[in-house]
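One structure, pasted below without further comment.
Heads up, one of the protein chains got dropped from this complex, but the rest are sitting where they should.
Here is chain A:
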Amino acid sequence: MSSLSVNFPYRDRCVPAGKSGYNHLQTSFVGSFPAGILQVRVGLNKPSKRANLFPCIKCEKKEEPFEHVSVERPPYYSYMDSTSGQLEPASGARASIPGEEYWPEGTASRVRAARAPEPTGTSEGSPSYGKTPGSRRKKYKTAAAAESSQVSVEPSDPVVPEIIEEIMEDPKDFSSDYVIYQTKFEESEEAGYELDKKFGRPHPFIDPKVKKPMEEPLTSEELWWNWRKPEKEQWSRWQRRRPDVETVFLKAMAETGQVKLYDEHPTLTETSLYRARRHLFKEERLKAEQERLERIGPMAYYSEWVKAWKRDTSRNAIQKHFEETGEDENTQLIEMFCHQTDREYRIMMGTDTRIRRDPLAMRMREDQIKQIWGGLPDEVIDYRGPDFHEPTPNMLAHLKEHGKIISREELEKILAKEKTEELEITDMDDAMARAVDIGENEEDEEDNEADTEEEEEKITRNWSVLKSTPQLKKSKAKPKKEDPMSLEEAVEDSENLTDFLMDFEEDE
């Protein structure tokens, strides 16, 4: 950014006046500066004298001082940057930041808050953290101590002006564009460790003056890489992760002192190690057992679980028995097992969960057992519901009573009834057939010849057919007329009152 500050108040005057000195000055100035820059200052005694002689055009604002700013423009606009290897502009690597008018909302206040200088100065008092409010105020009131307070205030006065904090809204050195070079060299005093470091002599890694003694190692809870999340946030202990069988076992073993762990909780490594060792031990034990079985023979081996078998079970005894009675080993085994109790059998087979087989499990605490298996082995589970106090009714009788269930015989009866329903229907049809047609339905004179030849039963089913055949009706009506019955007989004879409905129209 270059500014042209030219002050030629008397240029027009001087030239015709022919002041050679000034001309020389002028030309010499022009000649000495590189092209593009004109910086001429004519501030000599002459102007004051000239003012009287020559009318001159002066600036309106008299008091405004001239801004003598000169910033040299770089001789190039762009250059090849050695770091990036690309063309880079000389003026700046980025476009200029827009002014405050273009800032988004709130930026101005944030910028102002960020620019506010930090308070300097140290305080003499210290906070009381709520215990004595008003302790850091300056107390002016006490008269007796007024003298002493005055005395004490004054020595602090020279301190106080130094502590005055100037809290300005705009920072002071904001618009200096120049780079300030260090003219005097700072002498940094180094000795001992730093000298060694500077000169490359052998030195410890940490400055012994600055070195802090090693602290106690943190517990696993405090370690920042402890991945275990705290359980405290859950509202119930049931929400925590259920522990593994092996973890619990390992922890129990650590508690009894059989195994040494690094911390109170076993880690994954320790757990897998335990698992491996347990597997190996189990294999070992199984092998030992097998070997023992082979060694002492099955009778002796299994007699461990048959308390009632008191006889000798060594191989010789079995051999002798075999020779005596001819029962071979298996038979003898069977004989032995006949004396075994059920409990013993279950223990031997190891299938009963109520009988503990694991020596460690026998010695575990209740809470540890509950951790894995969720309850005590001898626990009696209670399935009683909320209406426990009411006796359980006999469901069958209860349902029968309410008619929800019927017995098999009744069911068969009903089914049978369904079959005989047909006959009843035909009876009904007979009675209906004997009834006299009132003539509600339209009668078709079309006779179905085939129907008349059918049996009565069939005809009576086709009620409409019957209606349409007057011959049939006549045959039916005749016996009624021929045998005039008494009223009572007629009533008994009839199914219902419709029998007495006489259809006169039909007849005549």
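We take it that contacts are C-beta pairs under 8 Å (C-beta built on N, C-alpha and C of every residue); 3 or more make two chains touch, one makes a residue touch a chain; residues count from 1.
Note that in this section contacts and distances are computed from a predicted model.
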item	value
Name per UniProt, for the chain absent here [options: "Auxin signaling F-box 2", "Two-component response regulator 24", "Dihydropyrimidinase-related protein 1" or "Protein PLASTID TRANSCRIPTIONALLY ACTIVE 14"]	"Protein PLASTID TRANSCRIPTIONALLY ACTIVE 14"
Touch with the omitted chain, as defined above, among A:Ala113, A:Ile381 or A:Leu415	A:Ala113
Touching the absent chain when the full complex is considered, from A:Tyr76, A:Tyr102, A:Tyr129 or A:Tyr383	A:Tyr129
Hidden partner interface residues of chain A, rising order	105-106, 109, 112-113, 116, 118-125, 127-130, 132-144, 146, 153, 157, 160, 163-169
